[in-house]
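One protein chain is absent from this view; the other protein chains keep their places.
Note that the chains take the letters A, B and C in the order they are written out, and that residue 1 is the start of every chain.
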Amino acid sequence: MPQVFHQSSNTLARLSIVTGAALLVTSVLIGSNLSRSPYVTRAGAPVDQPVPFSHKHHVKELGIDCRYCHNTVEKSAVAGIPPTHTCMSCHSQVWTNSPLLEPIRQSYLNGTPVKWNKVYDLPDFVYFNHSIHVQKGVGCNTCHGPVHEMNITYKAQPLSMSWCLDCHRQPEKYIRPKEEVYNYEYKQPQNQMELGAKLVKEYGIQKGQLTDCWICHR
Amino acid sequence: MSVPLHGIIAEYETPEELLRAAKRAREAGYTHMDAYSPFPVHGLAEAIGFEDHKVPWVTFFAGVIGAIAGFSLQYYISVVDYPLNVGGRPFLSWPAFIPVTFETTVLFAAFGAFIGMLALNGLPQPYHPVFNAPRFERASQDRFFLCIEASDPLFDRANTRHFLEGTGARMVSEVEE
Amino acid sequence: MQEVAQRETGALIEGKHTYESITHKIASVAMGYRHPIAWYIVTAIAAAGVFMLITAIAWLLLRGVGIWGINQPVGWGFAIINFVWWIGIGHAGTLISAILLLLRQQWRTSINRFAEAMTIFAVMCAGMFPLLHVGRPWVAYWLLPIPNWTGAWPQFRSPLIWDVFAVTTYFTVSLLFWFTGLIPDFATLRDRAKKRISQIIYGVLAMGWRNSAKHWHRYESAYLLLAGLSTPLVVSVHSIVSLDFAVSLLPGWHTTIFPPYFVAGAIYSGFAMVLTLVIPIRAWYKMQDVLTIKHLDWMAKIMLATGLIVFYGYIMEIFTALYSGHSMETFLVKNRFFGPYAPFFWALLVCNGLIPQVLWSPKVRQNVALLFVISLIVNVGMWLERFVIVVTSLHRDFLPSSWGMYYPTIWDVMLYAGTIGFFTFMMFLFVRFVPMISIFEMRDLLHQTDRHRQAPAGAPATPVATTEVSS
Partner (left out) sequence: MEKKNHQPLNLEEIRRRLAEARGRNYWRSLEEVADSEDFRQILEKEFPLQSSPLGAFLHRRQFLKLMGASLALAGLTSCRPLPQRKIVPQVQQPEEVIPGKPLYYASAFTLGGFARGILVESHEGRPTKIEGNARHPASPGSQGILPLTQPARIHPDGTPEHLGATDAFTQASILTLYDPDRSQSPVQQNRLASWQDFNTALAAAMAKQAAVRGAGLRILTETVTSPTLAALLEELLRKYPQARWYQYEPVNQDHSLEGTRIAFGEPLQPIYRFDRADVILSLDANFLHGDAASVRYAHDYSTRRRVRRDTHTMNRLYVVESTPTVTGSVADHRLPLRPSQVSAFALALAKAIGLPVSAPSLPEQAQRWVDVVARDLQAHRGRCVVAVGETQPPAVHALVHAINDALGNIGQTVVYTAPVQAKPVSQTEDIRRLAQEMASGAVEALVILGGNPAYNAPADLEFARLLKETTQRGAFTVHLSMYEDETSALCEWHVPESHYLETWGDARAYDGTVSIIQPLIEPLYPSRSSYEIVDAMLGRQRSGYDIVRAYWQGRQQSKQFDTAWRKWLHDGVVAGSALPVKPVKCRLQSVLEAVQKLPPAPEGLEMVILPDPNIWDGRFANNGWLQELPKPLSLLTWDNAVYISPATAQRLGLSMDTGGLANMVDTVEIRYRGAKVRAPIWIMPGQPDDCITVFLGYGRQRAGKVGTDLGYNAYALRYSDALWSASGVTLAKTGERYPLASTQQHHSMEGRDLVPEGTLQQFLRDPEHFVQKHSEHEQPSLYPEHEWEGHKWAMVIDTSLCIGCNACVVACQAENNIPIVGKEQVARGREMHWIRVDRYYEGGLDNPRTYHQPVPCMHCENAPCEPVCPVGATNHSHEGLNQMVYNRCVGTRYCSNNCPYKVRRFNFLKYNDPKEPVLQLLNNPDVTVRGRGVMEKCTYCVQRINAARIEAKKLGRRVQDGEVVTACQAACPTHAIVFGDMSDEHSLVALAKAQPHHYGLLEELNTRPRTTYLVKVRNPNPELEGD
């Protein structure tokens, strides 16, 4: 009498196969989505700073130009974090005794720098050069997002390689006239693709080269 | 005792006896039946009037899909999505893409054959009424069975039983649903 | 039980056997059988090997491949040698079960299950090496085409990618083929099982197989198709492995004859390994009457044949090298003959070329002990072949300034020995829990050979009027 299993086991068997397959698919989906999620990329997550510096206040409300503080953005690979001295050039006059600014004053007094937390942190094998990007019409907020709306600064983009490639493959999708680079109000025109194509030619951007590994990795 | 029957099953000692019995059952006009043997017996399927050639087709189409999937994967990666100058070779270095295409073909085809066979046989199916038949465990060892199912239009508890007993069966018994 | 007369054509199955007796003989090994002491000893030793393997891998992951003997210029050492060697060993399984099935060779029946198991475990061992030999194993998954946020993909011009696909396909298909073959036998075991637990286990594995003629019908065509698919596969796998070398431009690697003679070599070593394993097990489990001298004889013949092809390959390699007149090629031959690794080369010729020639004599082919020794020698020889190909080609290539030597370290050896332990361990577990010979095919074989006999002169089938209904 070889009847080993109960009738229900048939359903059970088939069910287990179906669920097994389903599990496989979902786990793959979850995995791939997780790896792109802000949890991993930290995109959109505000980063605490020793001093709660508000770009919104300084940029939008006071209208200070990006380059006032990030003064090497046109010359160097790094945009530059302002030295304490830059802060004090105003804050020796205004908010001179605001408790929030205490670390700045301390730094200025005993010459120890302020240790800010990095918001845009590329892996060490990636070499990004600000100066060439602003020279070729990549706007600040194309990568940095609506900084002028940020009270506490956060990373607006995942900084994944595929994200970089998106623009390096088709710069015309994003670039704007040089003079608009620092304009945070700038809106892409309807004819972005034509404009982009025109600018790519005008700025002598060699598209093919932009996907060479050694453009970013060395 | 009106237990619904799955059918009536007869046990034989040799494949030849089973074959003969099956043929006679066909002649007697039975259509819904199945034969059980511990190893594939040639002509048995025909004897119980069973033809099925789906498995080769499933395999074939799976293979074709595999080939297309394999090659287009390589084409998309090397030509469309991220073309790279590798050692001065063209993006579409088709000769280099042959091996992988071949492998995916075989892989898909094999899965086709395996899954196709199981699916068409309705496996896995751990429970089946025929297992209720007495001594049926011998079907996977040294005995040969012929089962005429209750769903058969000509099926009649008494007649069918009588018929089977006339086919030189070692033993005839009823199989519960 | 009916009595069975002595069969004349019984060289493939000896002694008196009925379906029942043969089923019992094989199935019982997997269920409630008192195993020979040898089984425990070998399994214990093999287990120790497995631990060694684990140690070697742990240290490797901790320190990096620098613990091995590899260097510039010899970037590949034991890892790749062993990879090729193991892959080769696997081939006999597929060949026996697939090609011989297509060729309707009955004698394959009693060894195919065993050989297929060997294939699977050999490929497992082989698969470890490419994975472990990379500098950063934790990113080895980059060799698979997984969509990822770097936007980078594998590079399909590389033979290593071909390997990935070839080996995984090979493993999967072999597994399917093996399992398909096992389904009816699992059913047998399920039906023979006394204990509930083994009933369930084998029952699950048998997936409700019930030996129905309809099942058999589809089953046979599927089985045949899988065999048909495995046949080109087995040829392709080692061809592709050989392309790892043939595609390069290194003298001694850049050789068009590689694919065919790698495949031949693979089968050669595969059969050697089958013999190495079958001969003792056959003795320990008293399988002489199903694994007969005739089987060994046939396998020996195949070894002889493939061995000759391989030998021809060596000669052609040397010939083309010299005939090409390419200074680098001729130097390579010179270096193999008289260079620092010459002993390995000559040993290889002796092991693979000379010694197996004794198989011409039937006496040798039917001398179990001798066969066993020869099979071991061939295994060694095939390993040496890979060593010679990998190392002697690399260590002296184009620029004499960058010539060097390769000396394996203890870690190379431990990893290699470890895989052998793992392989043996798995084989013995297989023998313990799974019918090592395909039972239903043996019954079939028995039936085939019975055909010639007229029906047994026993009492005709007498109807037994039974009224009780099974419940």
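What to note about this one:
In the analysis below, a contact is a pair of C-beta atoms (placed from the backbone, for glycine too) under 8 Å apart; a residue touches a chain by one contact, two chains touch by 3 or more.
Everything numeric in this text was worked out from a predicted model, so none of it was measured.
Considering the complete complex, the chain that is not shown touches A, B, C. Checked against the hidden chain, the listed residues C:Thr150, C:Gln288 or C:Ser361 yield one contact partner: C:Thr150.
Contact with the chain not shown here comes from a single listed residue; of C:Arg34, C:Arg104 or C:Arg136, that residue is C:Arg136. Counting over the whole complex, chain C has residues 63-67, 69-76, 133-136, 138-140, 142-143, 150, 152-155, 157-161, 164, 244, 247-250, 327-328, 331, 340, 394, 396-405, 407 touching the chain that is not drawn.
Listed here are the chain A residues that touch the chain not shown: 35, 40-42, 47, 72, 75-78, 80-86, 107-108, 111-118, 121, 123-125, 127, 129, 131-132, 135-136, 203-204, 206, 208-209, 212-215, 217-218. Although one chain is not shown, part of chain B still touches it, namely residues 84-90, 93, 95-96.
The rule is short, and it goes like this: only the chains that are shown with their structure count from here on.
With centres defined as mean CA coordinates, chain B is found 58 Å away from chain A. Chain A and chain C have Cα centroids lying 53 Å from one another. The multi-chain contact residues of chain C, meaning those touching 2 or more other chains, are 151-152, 190-191, 203, 207-208, 470. Contact with two or more other chains is made by residues 1-2, 4-5, 10, 13, 165 of chain A. Interface residues of chain B, counted against chain C in their complex, comprise 1, 3, 12-17, 34-41, 44-45, 47-48, 50, 52-56, 59, 73-74, 77-78, 81-82, 84, 86-87, 89, 93, 96-97, 99-100, 102-104, 106-107, 109-111, 113-114, 116-118, 120-121, 123-128, 130-134, 136-142, 165-166, 168-176.
Within the complex, the chain A residues that touch chain C are 1-2, 4-5, 10, 13, 32, 35-36, 158, 160-163, 165. Those residues of chain A that touch chain B in the complex are listed here as 1-10, 13-14, 17, 165, 211.
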